[in-house]
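Note that one protein chain of the assembly has been removed; the remaining protein chains are unaltered in position.
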Amino acid sequence: MKSTLETLRKEAAHLLKEERVKFVIGYAQGTDLARTTPFFAANVRQAGMLTWTPFCVYSLVKYLLDFRYDDIRLAVVVKGCDSRAVNRLVQDNQFARERVVVLGIPCGGMLDREKVLRVVEPAAALLEAEDRGTEYLLKTDCGEFCFEKQETLLAKCLECEHNVPVVADRMVGPKVPSPARPGMDRFAGVRELEALDTAARSAFWDRHFARCLRCFACRNVCPACNCKECSLERAVPGWQQGVCWLSKRTSLGLNHMFHLIRMYHVTGRCIDCGECARVCPVNIPLRELYRKVAKDANELLGMSLPGLDPEEKPLLTTYQATDPDEFM
Amino acid sequence: MSHENPLLPRPATIQKIIPETGDVKTFRLTLDDAEAMAAWHHEPGQLGMLSVFGVGEAMFSISSSPTKREYIEFSIKRMGKVTRALHELEAGCQVGLRGPYGNHFPYEKFKGKDLLFVGGGIGLAPLRSLIDFVLAEENRGDYGRVEILYGARSYDDLCFKDDVLDGWVRQPGTVVYTTIDQAEERWTGHVGFVPAYLKEVAPTPENKYALICGPPVMIKFVMQALQKLGFREEQIYSTLELRMKCGIGKCGRCNIGSKFVCLEGPVFNMVEIGQLPPEF
Partner (left out) sequence: MERDRLAAFLDQIATRYHLVAPVAEDGVVDYRRVDDARRVVLDELSTVPPKTHFFPQTEELYSYSTVTGLEIKETVGTPAAVLFGVRPCDLKGFLALDPVFAGRFRDPYYWSKRERTIIIGLSCTTVQSTCFCQAFDGSPVNGEGADVLFTPLEAVYLVEILTSKGEQLAAEFSTFLGTEGVEEALRGKEALARELDGRFIRQVDLEGVKEKADRMFDHPYWRRLARRCLGCGICTFLCPTCHCFDVVDENRGDRTGLRVRCWDSCMFTDFTLHTSGHNPRPSKTERLRNRILHKLKYHLDRYGLHGCVGCGRCVAKCPVNIDLTKVIAEIREVD
């Protein structure tokens, strides 16, 4: 990872020095060993603060939308999973492709910080991380620690389908083997839920949705959500003559409504980056919800994972005479 | 809990609706409970929270003078959810009322002084409460000359036409300057923006307080104009408007820095405004 990081910093410094971009959106070391933080490098000095470790979980592409109406160019660091978000936003004409320099990094998987912190003190300083294929070696000021990928990667990384970015203007660092567990099934969790009887499935989602705080983290982090005005944004004065779909009140029914609206709105647009589930403060397995629709769309309409191709049309904007219509 | 529950509105009935402009109506209310109505007291500049049940609650300036003991008036522009619902109501309909809230114009301090009122559009509503208070027979002797400078976008947008073009004009010791933004055939008065007209009228600052209410941008330019005319910050008062939900300093959204507009406002002296972070 060291040479990749050097290349990344060099690329970033070059882009900033030449004033090709206003910011390079990447990662910097966070406030403990197992955290990074999104970082907007604005000059050559700051390019030197960029980092690349097995804790760069964040998808940074959504930040492009904050500059949607500004006349500036940006560079953004992407991994395989979040690179799909670039195509997603380009597809919806949310950000002109030529305004962004995509710095793609082939990814060997991200470590689960909880698991790492069971072994290493959070206050330890990370000196260097080495991707050894099947394991990560973390060199810290408290010693060296080895983490077997199959045991300590985030669940989403063990299901990874594209560890090499699907879109990049510069590929930074060498290609690395996919961390995915051989024979993995992206829809295994959905299948488990499908196997439950209706009452048990309903109880499962009731239990989870009852906890929802409606903090909007899932929506705000989601690259499938790019509406200027959101139908879930409640009590916005004058929105559609003051009509609000959902009140701010939390209740099981309204929380169901909230999540089902979101589920349908991300249909054909969800790139399955897993950020929603990561940010949820009350552990709602949102990813399985969106994957259920993705799985249905795949089985019924042959939809592949969104975000692979900037030219593809989002599922719900297309119609073919051969589409199944048993439900009509 | 009822008597002490500040979040519980009291039922009130709309006695009369006076259309002011195409999108402003004045609602004349009485509290349904006669005792509560008799006990009602507000000060000029204070706020009231109106409820349309099933739609919501919103905060408005009380536009009638406290000297009018038999009713409470609100002059409301149709803007959003609650105001639309209010505009659809008729006389006889019931609404909810909480309040009065907030501070008020320090009229005790104004005694013996001349007063200059500068209002724009619906911003005349809170000033009207004080104007009518000052012009009321029992108080008139306490105050000096009253100047009122009022402007709106068009003739149709002038609120309180009966007062502005007639009632107040007839009052002794009172001058009303009215202006509209663009010329119209039926309008023979002044044409131009409020701050510009103010410079033209050029009121003197001696022994005088200036009271402003209107759109934020108008307030800003009027303050500048007044200072150019020699008014000191201490002589200028304005009301600030922020979104409110509770009106009682709990819901946290009307803060400007450490101040809650619902408690420490809406009336601020310009010295205080200068000390607030520019976040309103």
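First chain written, first letter: the chains are A and B, and each begins at residue 1.
Everything that follows uses one rule, which is that a contact is a pair of C-beta atoms (placed from the backbone, for glycine too) under 8 Å apart; a residue touches a chain by one contact, two chains touch by 3 or more.
Quick caveat: nothing in here was measured; it's all calculated off a predicted structure.
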Q. Which chains here would be touched by the one that got left out?
A. A, B
Q | Full-complex contact with the absent chain, from A:Val119, A:Cys215 or A:Leu260 | A | A:Cys215
Q) Among the options B:Ser65, B:Thr83, B:Ser129 or B:Gln235, which residue touches the chain absent from this view? A) B:Thr83
Q: Please pick, from B:Glu57, B:Asp132 or B:Glu147, the residue that touches the omitted chain in the full complex.
A: B:Glu57
(Q) Give me the chain A residues in contact with the hidden chain, please. (A) 30-32, 35-40, 58, 62-63, 66, 117, 122-123, 207-208, 211, 213-217, 220-221, 233-238, 247-251, 278-279, 281-283
**Q.** Interface with the undisplayed chain - residues on chain B
**A.** 1-2, 4-9, 11, 32, 51, 53-57, 79-80, 83, 94, 96, 216, 241-243, 245-246, 248-253, 255-258, 263, 277, 279-280
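We take it that only the chains that are shown with their structure count from here on.
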Q. Just curious, how far off is chain B from chain A if you go by their C-alpha centres, in Å?
A. 50
